[in-house]
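Please read the structure below before turning to the comments.
The chains shown are only part of the set, and none of them has been moved.
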């Protein structure tokens, strides 16, 4: 029963001074890099020349995460066939901006929270954490996909990176809460931040369902994204782990993902109307196991537990897409274009809770001498139950900062946003 | 001269109790994992924390094989434009099921054949061998693509994994036949098993050629699959090798694949009507070198020999697609949707024979002290000619078990299969 949307004129003279401002911002960025960054030890001209150089260990993981950010997220969002150029294009642009800016912003806040000021060293791990930040921004982008344009998206990126850095610094430095795979700091944060921005920015008079549809081809392009995300997720979860810890991340993540896939298919068949698969479930819910197992991925949870986590995540994700998202739209006016709540939000919370349970039950039996390596807080003298409570605190703080920060940012975005037709490539691209 | 096919009604009420049964099967699976599997040594909480952890060596190969299974096979089969959702979707589902179940089934049969019962340890090599099993199932799926649905596909997967495990255990444990790259245990087995199932299950009254066609776009989607399979094939062949052996696998496989590519183009031009390339050749025959060199890939065959193997495989594969497959359809009623005989079956036999020749001529001159590492049988005292005969025995056994097992499974599949329209996504998917 939506009102007939007022269709805004597609701007043919589209000079967006936002892009000139972006050029200026980039020049400032270069100056900041020249003043405050330097090569890290392993990349100095005098650095290690052997296989012990960290480039050997971390570069493979960086590449996989890079594929997930640029191909994975980029193509997944091309399911909207009238907006696919914008999906893959803005994904490309925002991810690059996030990578560059987050290195500076994270560096700033880490210095601030550790009360210790030094230049930011750039090495392969910096690029990986930069990609993690980009992932967060792109998850939020998925919630508002098709509705926020140009300079407003860039503004959102800047503000979100600040709130992201604050939350991550609190969680990692103050709480010493572990979050291998970013179930909390990346997925939960990105989803709820994006939903908050969407809530402020959605206009039902402008929303035309007919622009937010897929075709057979656009669904296949999206599957490119889905499959590369699914395949490289163990690298996302294990990028900063090593040794037996990393080995466990891979096994746990692969098993969880295999079951979120299987249960996404089962649930889609059983729950969707006419008992037929819905491509949205196959493109998204199949991935939820990777998110849900995240915080526990390096913990000794046992292979069967990963299968359970995946089964629950895949099922719950399809329930989200089938029932919860439509409900949020109709009752609360919260529109979530890509259903990030169902792939990142709720599975992220499952992941955070899983991290709480696994921490509270951690013991030297399971970890031997490595207990203090995995849980820095425990090596500082904390009990495992206290560690579990800190995990919960990190989850709660993440929800608070993401929703609060998202609402604030949403108001700013609303002012900066252009009055364009939702979900339409013609606004920004030639000859579509 | 086909009869006018009787077009079955597309089911709009499609509740397939098979998927509920699958959910039950998955719960049983989780229980079995909890009872019979555990983390392997390198993934225990007390495992190695250095670069010597096997995750460092094997994870890159696992990732590549994973890309081949999920992106490679998945997209290759989307050439059928009316069935592409089902191709890529069932590929995704069956591969995950195969990965999970084969770990248990292979573990069971290895225990049985070695007469030594212990829990199954999960490590990165388990995931790789699980993907090898998945590859076998997907090759068979290619033979019957479009004709077998839902629960029947899952049943086929279960039974095939059992026959696969029995054959592989005989070959590896009893015969000690080497099969780097799985020319016999994966490719030959998967192809002939699939052809046998297809023979039992094909109904010419239901077969409509007009559903089994490609479009320009679907052919380009298929090339995504082709190219990723082609690129990562050296990892498939070399996943469980190491050192100089692995180095040789890569060189031999890359050279063989480059020549199966070139000769596929040459043969396609020269043999196809109007002397124009046929996309089916380019999508499939280009890959045949990787299959054909498989069993010999780690053996000292000389770079020129890899080029010969590739040239022969690419040419023979196109001859298969051009002449042999149509003949099998018309004369024998054996339908092979993806032409797996031409890419996996016959090149797999070439590979097995190559393994026989290389083994029979193996010597300390070529291998030095490594001779016993490559050929466990020779290190047990066997002569190289005997080793060669065992290679032939493995090839023969593979053909026997795959065809016999395939015929039996085909009858079971026939009972479980749904009466649906062949090659049509509408049966299973929304809004295509």
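As written, the chains take the letters A and B, and residue 1 is the first residue of each chain.
Criterion: contacts are C-beta pairs under 8 Å (C-beta built on N, C-alpha and C of every residue); 3 or more make two chains touch, one makes a residue touch a chain.
Just so we're clear, the structure is a prediction, and the values are computed from it rather than from any experiment.
Shown are 2 identical chains; the number of copies across the whole complex in this structure file is 3.
The rule we apply is simple: only the chains that are shown with their structure count from here on.
In this assembly, the C-alpha centroid of subunit A lies 34 Å from the C-alpha centroid of subunit B. Interface residues of subunit A, counted against subunit B in their complex, comprise 51, 57, 60, 64, 216-217, 219-220, 223-224, 227-228, 230-232, 234-235, 242-248, 250-251, 254-255, 258-259, 261-263, 265-266, 269-270, 272-279, 282, 286, 300, 302-304, 307-308, 311, 366-371, 373. Every residue of subunit B that touches subunit A in the complex is listed here, in rising order: 12-16, 19-20, 22-23, 26, 29-31, 33-34, 37-39, 42-51, 53-56, 59-60, 62-63, 66-67, 70-71, 74-75, 78, 81, 84-85, 88-89, 92-93, 96-97, 99-100, 122-124, 127, 217, 221, 224, 428-430, 432.
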